[in-house]
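Shown here is a partial selection of chains from the complex, left in place.
Order of writing sets the chain letters: A, B and C. Residues in each chain are counted from 1.
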Amino acid sequence: MQVKVFVTPRMGILDPQGRAVESSLQSLGFKNVSGVKVGKYILLEVEARTASEARDEAKKMCEALLANPVIEDYRFEVDGE
Amino acid sequence: MKWGVVRFPGSLDDGDALYAIAEVMGQDARILWHKDESLGGVECILLPGGFSYGDYLRTGAIARFSPIMKSVAKFAADGGLVIGICNGFQILCEAHLIPGALTRNRSLSFICERVWIRVENASTPFTRATKRGDLLRLPIKHGEGLYVAPEDELRQMEERGQVILRYVDADGRESDAANPNGSMRAIAGVANQRFNVFGLMPHPEHAVEAMLGGVDGLKIFQSIAGSAR
Amino acid sequence: MSERPVSLPGEPKVDLEQARAHGLAPDEYRKIEQIIGRTPTYTELGVFSVMWSEHCSYKSSRRHLRKLPSKSELVVQGPGENAGAIDVGDGWAAVFKIESHNHPSFVEPYQGAATGVGGILRDIFTMGARPVASMNSLKFGSFEHPRTRYLLGGVVGGIGGYGNCVGVPTVAGEVMFDAAYNANILVNAFCLGLVRKGEMMSAKARGPGNPVLYVGSATGRDGIHGASMASAEFDKQSEAKRPAVQVGDPFTEKLLIEACLEAGKTGAIVAIQDMGAAGLTSSSSEMAAHGGLGIELDLDKVPLREAGLTPYEILLSESQERMLIVAERGREAELKTVFDKWDLHAVVIGHVTEDKRWRMRWRGQIVADIPIGALADDAPVYDRPAAEPKAQPQTKISITEKPGTAKALRALLDSPNIASKKWVYRQYDSIVQSNTVLGPGSDAAVLRIKNSRRAIALKVDSNPRACALDPYLGAVGTVCEAARNVACAGARPVGITNCLNYGNPERPEVMWQFVRGVEGLRDASIAFGAPVVSGNVSFYNETEGHPIPPTPTIAVLGVMIDVSKHVTQFFKNAGDAIAIVRTATPSLAASEYAAIFGIDGGRLGAIDLAREAALIEGLVEGAEQGLIRSAHDVAEGGLAVALAEACFNPRAILGAEVELGRAGNAAAVDFFGEGASTVVLSIAERDAARVESLFAGRGLEFAVIGRVIADPRLKISGTLDEGIAELQRIYEDAIPRRLRGSD
């Protein structure tokens, strides 16, 4: 089952990359862009019988390794849900 | 004092730290392999700079799970001295042995240069050979050294004296220009609440010989050596 | 015993047309048929096409490169192995080489530059040497060109991203911006390693029956483009899957460095070679050919990154971070233990044979079976026609008013070619390994050798503007400059490596530039007694018929007997005398001043190599005797710029007061002229006479022109009086300002 994990910088945490992308976009002429945030997109295949089993695994992986709660939020999607 | 320098895959300044402690200071130091769990009876553990596991995903995130880190955590819980330099600092944060996290430099690029550091707390095992307010000239070299922690936690850390080192200018003053990576409150080094675990971005092991640009880093190692239990 | 090699079902038919599509000339294809006595299989065709390419075979350059001197008492290894080696004393050999990664860096600057660093590192540790220092020479288009910033950011990011992560300090380099490189940037990467003199490893296979081990990353479809253009009909699907660029993994490279050096200590390695261009094909065939033996590989055993690679792809893949090892029979397990420790693949994929054939098996069939010599030794060698172009190189016509000296100096310091490159080298770890006595920012880098008093000095230089005016003199001058930079630091030049970047060699003018460049390199190398021990040729740097200016990039290795005697470029004490020593008279030819102000700088002056060598000798002796407080080579921007730079001491900003020519009478050429091999020295007042005799005694022009002053101002001949802080601000901000994009 495919799992997609989205990791984003936490509210209130500096996101220099997001800021840099935003200002580059603006200087490229995309003036109507704001609130840019840059995070991570992690794709994984989990062998699981049910979506809920895959979800449990995904949650554990996020908490153990994929996101750092001090600076990041995460959410995930299990394919086919 | 007996020192152990941990070698993770991708550690780079491990040899330099060993050289500084063993060759320059003449102390007993050895390499500890990340796959081992034994600490070989050392009295201080140094987590060196580098790019452990390529620093893929997040700096220090994967190294934290090395077998040796279990022993390091236990050693720290027992009050043993642990110092993490650069990547070592990042690993300590990921391992929750030190509060906060290190993220990409404000400039988004790697920075290698000598900077001024002010000692904020000289009564720790890592700084006892300095005085509060002393300025140290130390090199930094990192892409992810911007220190962050929640505001309320920072406030408490300041009150407890856990902020040990700060980036300043040559006159010892804080300023935006003197903060090379954009760290919150210009923080360059912090300790845990018990003051036995210390993480810093600057590299004291690269400031131990005059020929290579300065000796201020020795003060950190001398402090630790003088803190032997 | 001859099972006949076969093409695989679905592979395109091999004929003259297919050969042409693979970049082989009709004559070359006929020669292949003749050598193997039949039509090659599709796999074999692919293999020949890369092995006989210019890049691998040096077919246009080989006969000229033979002219280069490669011997001296200090040469431990000349051209022929992965890198050259020079004895630097106390039992150490320095192994070094420079290589281009121009085209990949233009396509994908970050990964192109990164993999360039990775490749040159492998050339060094393949020799058993621990890489201890890197340098790079970069040429970009003009700063105003729309792609330049992107390319600059990517290339510098890639060099740092890779170099920093493997723990090898980047200690020196050069960067130039010129419209001539708008469509062809140059990225030349240098690496130097140290090895105990008896412990060098070789790439010569020995011992039939010895196993061949594949170590490092798994093989993917990276970088098969050279041949892939031909295979569109073969399999459109696989074509789409073939990435055009290689992605580097510096973490794996770091593990590979440690593992290979550790494996070398076991004594179980007979030969080792990195998989560079043409990957498994060139490494396996070259190792066997150098040993006068054959090799047989079972391609099914090659670790793959994804399923479904064909033998053609496996053999031509340029996946990074891979090595091939011939082990002593029976000791494979010892080696595997080492690679396991570092979590790297180490798989036996074949063995060395006696029969001098290069035989590849795949799924029970033979897909290639070629006499070993055919791939390397029998590759074509061309004597391409060379002809001096009829038209004189274009010189510019004066279009601007002559600027005042102060204005000109400011404009020069603001030129990205002259300005501080700190924005670049700040992104490189220049201190890891604890040997960097002098990193980027002075004339040459100085590295101590641990447990020895000795040190080495390094610098890489090039001067395409001079080479465009005169490809011979330009090359001579480039070697002189790099050697002089090293001597300014107090080191004696002992060895040279070079990367010869030129246009299309099939054009007689380009071939002429190349031949003259090689001759210049040869003559200068002889004059300094510094042999050329390694190098690289990069042809076809041109777009739509516009070649780059001839750009031989020269790196010089210097040796210092006593590291404590090293010299930096910065003035040290107020009151010291400032002197210049030079071998010729400056001119504005090929100068930055002429480029900026659009004037005709005229022609290059002759270079007297005996005087150049005397200058180097004087500088080294002066440093050894402790007579020289600072020495700075006058390069782009001439004397005025060099004086300003010497004042930018990071420890203490000082000023200088000097007189040029007859008071008040100095002309632009005195201030900003180049090409005179001039060094600005500062000397304790009491030593001035001794230093004078050091140089005057060698027939060189020496003059005390002023003194270092505490007042931080640069005062020249009463016509220029500028604050150092302001000059330094211009110098340091020129590149960041342009990158910020606010003028």
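Methods note: a residue touches a chain if its C-beta (ideal position, glycine included) is under 8 Å from a C-beta of that chain, and two chains touch if they have at least 3 such contacts.
Model, not experiment: these values are computed from the prediction.
Taken over the entire complex, each labelled chain kind is present as follows: A x2, B x1, C x1.
As a convention for this text, only the chains that are shown with their structure count from here on.
Viewed as a contact network, the protein chains form an open path, each link joining two chains that touch. When each chain is reduced to the average of its Cα atoms, C sits farthest from subunit A.
Between the CA-based centres of subunit A and subunit B the separation comes to 29 Å, rounded to the whole angstrom. Subunit B and subunit C have Cα centroids separated by 36 Å. Residue positions of subunit A with contacts to 2 or more other chains are absent.
On the subunit B side of its complex with subunit C, the touching residues are 9-10, 12-13, 15-16, 19-20, 49-51, 53-56, 109-113, 139, 141, 143, 203, 205-206, 209, 211-213. Contacts from subunit B toward subunit A in the complex involve residues 57-58, 61-62, 65, 93-94, 100-101, 103-108, 146, 148-150, 182, 184.
Those residues of subunit A that touch subunit B in the complex are listed here as 13-14, 16-17, 20, 40, 65-66, 68, 70-71.
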